[in-house]
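The next block holds one structure in the form of structure tokens; read it before the comments.
Moving on to subunit A:
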Amino acid sequence: MTILSLEHVTKKYGDFTVFNDLDLKINEGEVTLIIGPSGSGKSTLLRCLNRLEDIDEGEITFHDAPIKSETHLRENVGMVFQSYELFPHLNVLDNMTLSPRIVQKRSRKEAEQEALSLLERVGLKDKAKSFPHELSGGQRQRVAIVRSLCMHPEVLLFDEVTASLDPEMVKEVLDVILDLADEGKTMVIVTHEMAFARAVADRIIFIDGGRVVEEGHPEDFFTHPKTERAQQFLQNLTYKRRKRL
Partner candidate 1 sequence: AKQGYRSVDDIKKDGTIKIGVFSDKHPFGYVDKNGKYQGYDIELANRIGKDLGVKVKLVSTEAANRIEYLKTNKVDIILANFTVTDERKEEVDFALPYMNVSLGVVSPTKKVITSLDNWNKNDKLIVISGTTAETYVTKNYPNIPLQKYDTYANAKNALENGNGAAWLNDNTEVLSFAKSTKGFTVGIPTLGSQDKIAPAVTKGNSDLKKWIDNEIKSLNKEDFFSKDYDKTLASVYGKEYKSTIVIK
Partner candidate 2 sequence: MRVDVILEYLPLYLKAALLSAGIGLSSIVLAILIGMIASMILYYRIPFLKRIISFYVEVSRNTPLMIQLFFIYYGLPKIGIATSPLVCGIVGLSFLGGGYMCESIRGGLESISESQVESAMALGMNKKQTMRYVILPQALRASLSGLVANMIFMLKETSVLSAVSLMDLMFTAKDLIGLYYKTTEALFLLVVFYLLILTPVILLGHLAERRLTYGKMGV
């Protein structure tokens, strides 16, 4: 079943067209990986999916119906960014419960209960009263992920959530996402961690220059990319010494 879909979407920044007439369906329970070179429009695509960016043409539908309101869409489509996005003036628990309380008008008690059980799941229950600056980068990203889960979104968007983490911490964050995949969460993920992408993806979408260049099953994509552009891209991830003295 399709939850979100982009139909004939065109997005421009001023004169610059990021994509033209793009189609994309996000199906329930599917993990979609979007990869592509820098500047190819991956972030823009995610941002269009929850309407952080306005689109110039085309339509975005949610459960096959036009979008009622942006805030309603965003409640149902959670998003986690590269980083720096916990609210630094609130402790972990308040970070997680702020939006459920003020947007969904849920009671503080109920919201906190759920937040605590989510924190427990990602091994951070003892950090509930800590402030973001007291956490490591990896811990912060785990909180950011469960924070967006608190809103019970139907789809989760991840935009390079490990890009600014120390290598040690990348693993702990990606393991949480793997866990969500195992649970059947619908997710759209942009990442540069190819080993992770290969493991987690149900479907890989390779975009370049604002177009979907190649789409397919991860094993096929990584072992036998069909297009030259994708081959070249994967090439960039390998190193070879020409001669050895």
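Definition applied: a contact is a pair of C-beta atoms (placed from the backbone, for glycine too) under 8 Å apart; a residue touches a chain by one contact, two chains touch by 3 or more; residues count from 1.
The candidates were selected such that all candidates are chains of the complex that A comes from, given by their letters.
Since we're looking at a predicted model, the values are computed, not measured.
Of 1 or 2, just one candidate touches subunit A in this complex, namely 2.
In the complex of the two chains, the subunit A residues touching candidate 2 come out as 50, 52, 71-72, 74-75, 78-79, 81-82, 84-85, 87-89, 98-99, 102-104, 131-133, 144, 147-148, 151.
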